[in-house]
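Every protein chain except one is present and positioned as in the full complex.
When the chains are written out, they are named A and B in that same order, and each has its own residue count from 1.
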Amino acid sequence: MLGYVVTRTLSAVPVMAVVATIVFLLLHLTPGDPATIIAGEQATAAEIERIRTTLGLDQPLLKQFVTWLLNILSGDLGHSIYSGKPVTELIVQRLEPTVSLALLTLSIAIVIAVPTGVIAAWKEGTWVDWTLMFLAILFFSMPIFITGYILIYNFSVQWRLLPVQGFRSISDGIGPFLSHMILPAISLGMVYASLLARMSRSAMLEVLHQDYIRTARAKGLGTGKVLFLHALKNAAVPIITTIGIGLILLISGVVVVESVFAIPGIGRLTVDAILRRDYPIIQGVILFFSFVYVIINLLIDLTYRLVDPRIKY
Amino acid sequence: MSMRLDFGFSRRALAAATIGFGLGIAGPSLAADEATLKAVMFTDLAITDPTFTASTITSNFGFMVYDTLFGIDSKGEPKPQMVDRYEKSADGLTWTFTLRDGLKWHDGTPVTADDAVASIKRWAKVDSLGKALMGAATSFEPVDQKTFKLVLSKPFPLVLDAFAKTSAYTPFIYQKAFAETAPSQAKGKVVGSGPFIFVDEEWRPGNKVVFRKNPNYVPRSDPQDGLAGAKVPKVDKVEWITISDPNTAIAALQNGEIHYLDNPLMDLVPMLEKEPDLTVLRIDPLGQSGMIRPNHVQKPFNDPKARLGLAKLVDQAVLGAAGGVPQNYFTACYSFLGCGTPLSTERGAEAFKKQNVAEAKELFASAGYKGEKIVVLQPTDVPVLSNPTEALVQALRSAGLNVEAQAMDWGTLTSRRTNKGPTEEGGWSLFLTTGFTSGFGSPLTHTYLQSSCEVGTAAGWPCDKELQGLIDQFQSAGTRDDQKRLADKLNEVAYKVLPYVPYGQMPVLAAYRNELKGVQPSGIGVFYGISIAKE
Partner (left out) sequence: MSSTKILISSDPAEAVPSGAASSRKRIGRWLQRHPRIAFGAALFSIILVLTVFAPVLTSHDPLQMNPLNRLKPPSSEHFLGTDALGRDVFTRTLYGGRASLMVGFSVAIAATLVGLAIGLVSGYFRAVDNVLMLIMTGLMSIPGILLAIAMTTLSKASLATVIVAIVIPEVPRTARLVRSIVLMIREQPYVDAAIVTGTPVWRILIRHILPNTAAPLTVQATFICASAIIVEAYLSFLGAGTPPEIPSWGNLIAEARNYIRLAFWILLYPGLLLGLTVLSVNLLGDGLRDLLDPRLARQMKGRS
């Protein structure tokens, strides 16, 4: 058991190393010169040269890479070209809105998707199944900003029921928090829910076709009990795996949704950095999100093992 | 919704109810002792050193935390601000300035003449008017703790205008140690002496900038008038919130989530004017002027004929409309010295009042244009510039020019435009920008008019001895009539040299909620003198 935990954890290390390498090469294979950008409008050639030296940009690539890796390991993702603030600090500042949005989206998606999937599987082949799955594919196909702007247009512009702007911390009260968060979470959640619903349906179908479920139903156990107690429990693992893998979708979606709803989270930080070509931030955010993704999926894997010892690897 | 309406709720009351629910601020439920004014400025603050960048938002920032020696009043006259009194010798060559009492840095130390001199010298290295001033000076040194002296070699009529310059670069006064670091390197702490204190710990770049009232600020005794007179911070806290989506910003203002919106999207201004809770104010009575800036040192616009061709392609009304400026707010203007200004003149502009594609084609041909790529910088994050840029690109293409529009944000544009090289090496051919018309009133303060052939001219680097000669003559032009005659001549020459092509005059607007009291048309959004009325 412990052996597995150690091996699985170690297996994440080379993946992270590959991610770091890709991100490093991205910046260094570009034609632009960061020193010139950092030096700004008034800089003389000598100043630019000095900045280049300070930043170590005159060193051989391999040496720069090693320095960069060591910096990352000590939690230093570099500094913003413009504000001069450490990228780590900027990310931490923006963590709350993004995490709130992600968690709320996740909750909404699970609450909608799992029952949908279960019902669709139960009614396999009927018009209920067909309709639900068509809706799933429809919402999966709708670009997030279209859903987002249609919601904004109706709820905020036309009916003035909800604020369009920004973010309130949950510490300001649950009401303000939700009124700002609900539309973005729905726009993003629909895509994710569609994915989860489809996965839940097929996982449920597999279980429902197994003998013990048939036996349980033959014994006359109530539908609800069979579905949610027995079947869903056994379909949980593939569903949770999908939640983990789908996180990548969620992360990409966050960038778009924060832009549509003007939420000051990490996604918005990324977009601002893109517009200004603030490379250290772009680099830092990609690295951050990738690591989060790898770590969460690692945790999900480990959790199975703890929860369900039957799983063999 | 409609059912509830039948029960006698008005839509507005309902909206108000939900807004109260959706808000943490401004409601009576949150009878905070602390008054926080929330504003959305026209762009996000990226750089805090006003001598490092000429971007206007950094100037706005400067007016919050720093102070200036002089300030322009509502009539456009420079009036003492940090300076208590000044004396001018009879020949106008020796100026002695004395700082007023009670000036203190935010760290508690007193403001000295040393600080002032070092700051002005730092500013003069980057600003065109500053350069001209220091060029005319033989010495500029502190005399004692509070007095400093400027000695000129020749009369310079704009000494006070220079010290009171509103548009970037603005000559703010810094602490001496800060003022002695090169602008490109000073990213350190912000210690000002102005009415508000910058709270660095709460600065969230891209999200909000926080200022606290400076409790130790000693305002002047004369009443606030433009940027002159008393600067009294009346709210405890000012927050600049970044909302990059203009619709969201306007919704936030309508819903009372913010109090003040700088530069609302022009298209939506007529709608805002109908809102009973809001006021739309021209914060600068003269507004801003559009400029199409060609690159004078690279092909094809290094040839004056190509620039004339460019001017022939401009239809001001079309560019204005493209920028979303409502028709009643837009003035086509063919005066390099601005319209509505004392020296306004349209001499020499007749030939450019109508778009003429055929003539433009001929002009480009005679300039030897052979399909070289024309790189147009397009700031996609500034709708009032981005859309007119696209409209201009279409006009250029209609004349058979090979145009490449390169999309970028304004910040990137300001760094790209410093590249003097050919387009193949990251250079550029033209971009659009606007300037405060008030700065156009005198040729000497008009940055984009300068054609001095020096490195210091603004990006675009026009170079014309005759035009610059005319500009320099204003340093000694005495009577208004002399100035007028000179202005006529200048406009005529400028329409031949075309340091830039004017494309009309638009207002600079701000919209605010009516609970704000004391908002003045100061030319630039300032937040002292404003209080929030309790409901």
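Going forward, a contact is a pair of C-beta atoms (placed from the backbone, for glycine too) under 8 Å apart; a residue touches a chain by one contact, two chains touch by 3 or more.
Because the structure is predicted, anything quoted here is derived from the model rather than measured.
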Hidden partner chain, touching residue among A:14, A:75, A:125 or A:224: A:14
Touching residue (missing chain; options B:157, B:304 or B:383): B:383
Listed residues A:180, A:198 or A:230, member touching the removed chain: A:198
Hidden partner chain, touching residue among B:281, B:357, B:407 or B:463: B:407
Absent-chain contact - pick from A:6, A:111, A:137 or A:174: A:137
Subunit B residues touching the omitted chain (full complex): 245-247, 250, 265, 267-268, 271, 317-319, 321-322, 324, 378, 380-381, 383, 387, 390-391, 393-394, 405-407, 409
Interface with the undisplayed chain - residues on subunit A: 14-19, 21-23, 26-27, 29-32, 137-138, 140-146, 149-150, 152-153, 157, 195, 198-199, 202, 206, 238, 242, 245-246, 248-249, 251-252, 255-256, 259-260, 270-271, 274-275, 277, 279, 282-283, 285-286, 289-290, 293-294
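The working rule: only the chains that are shown with their structure count from here on.
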Geometric centre distance via CA averages, subunit B-subunit A, whole Å: 40
Residue numbers on subunit A that touch subunit B, as the complex places them: 37, 39-43, 47, 80, 82-85, 90, 93-94, 156-157, 159-166, 168, 172-173, 175-176, 179-180, 260-262, 264, 268-269, 272, 275-277
Footprint of subunit A on subunit B - complex, ascending: 1, 11, 14-15, 18-19, 21-24, 44, 46-48, 52-54, 126, 182-185, 187, 203-208, 241-245, 247-249, 251-252, 255, 257, 381, 408-409, 411-412, 414-415, 418
